[in-house]
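What follows is a single structure, and I will ask about it in a moment.
Left out: one protein chain. Kept in place: all the others.
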Amino acid sequence: MSLTRRDTFGLALGAMALTVLPFRANASVDDLIAEFTGGADLADSGVDLTAPEIAENGNTVPISVDAPGASEILVLAAGNPTPAVATFAFGPLAGSRMASTRIRLAGTQEVIAVAKLEDGTFARAAKTVKVTIGGCGG
Amino acid sequence: MASGVKPRVKVPKSASAGEVVTLKTLISHPMESGQRKDKDGSLIPRSIINRFTCDFNGQNVIDVKMEPAISTNPYFEFEALVPEAGEFTFTWYDDDGSTYTDTKPIEIV
């Protein structure tokens, strides 16, 4: 097949876009999840993850997790040099199974929450956060 | 111990028995990730708060394992069930072995 100039231009743009799409599966992420779940299946519902679609600065990205009935929630940032972010364990006086914090994201990537529910099952949620790079560093 | 570490917590002054209240905590800490390099190109060693706990009258509310991806000046917001009057205890555990503690009372009305 021969490519016209326009096709080539389109492909180049496509390649640019692909580089900002979610990261490939990170082996270390799979390991961390397996360690948390013992290899159990992950349901697609049961945990909510709130994160901005676009973060103004990757140094301080607000996130929250909420999983009714969860005993623990694991948070991972798939594209960070070390993907682990935090593990929230809820005690007997937890008023809900919700927590908010602020995290560092090394670039545009997928943030993942895995909840361990009290019935012994696990749920997973993920959200892509685009991290912008400012024009003025200082 | 990282210098000048200062906690800041928000707890309502009062609640009704059995009420769920929202708690917010901030603490000043650089959370040095261990990923950064100094001007000479040498790796700056990791120095973070690696755990945060909140208890009420000796019973746990939340216990957080923290990694270097938690931002400088760590912030947490969560909810606690208040069965009776008493005191919240907030504890942050530093990599260097030091701990920072703050306490806040709450009344039942």
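For clarity, chains are labelled A and B in written order, and residue numbers in each chain start from 1.
Following the convention adopted for this analysis, contacts are C-beta pairs under 8 Å (C-beta built on N, C-alpha and C of every residue); 3 or more make two chains touch, one makes a residue touch a chain.
Keep in mind that, in the parts below, contacts and distances are computed from a predicted model.
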#### Entry: Hidden subunit of the complex - UniProt protein name among "YybH family protein", "TRAP transporter large permease protein", "SoxAX cytochrome complex subunit A" or "Stage V sporulation protein AC"
"SoxAX cytochrome complex subunit A"
### Task
Report, in label order, the displayed chains that the undisplayed chain touches.
A, B
### Summary
Omitted-chain footprint on subunit A covers residues 7, 10-11, 13-18, 21, 52-57, 59-62, 130, 132-138
#### Entry: For subunit B, the residues touching the chain missing from this view
4, 6, 8-10, 24, 26-28, 71-73, 75
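Note that only the chains that are shown with their structure count from here on.
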### Task
Could you please specify the touching residues of subunit A with respect to subunit B in the complex?
59-61, 64, 77, 80-96, 98-105
### subunit B to subunit A touching residues, read off their complex
20-22, 33, 35, 55-56, 59-72, 74-83
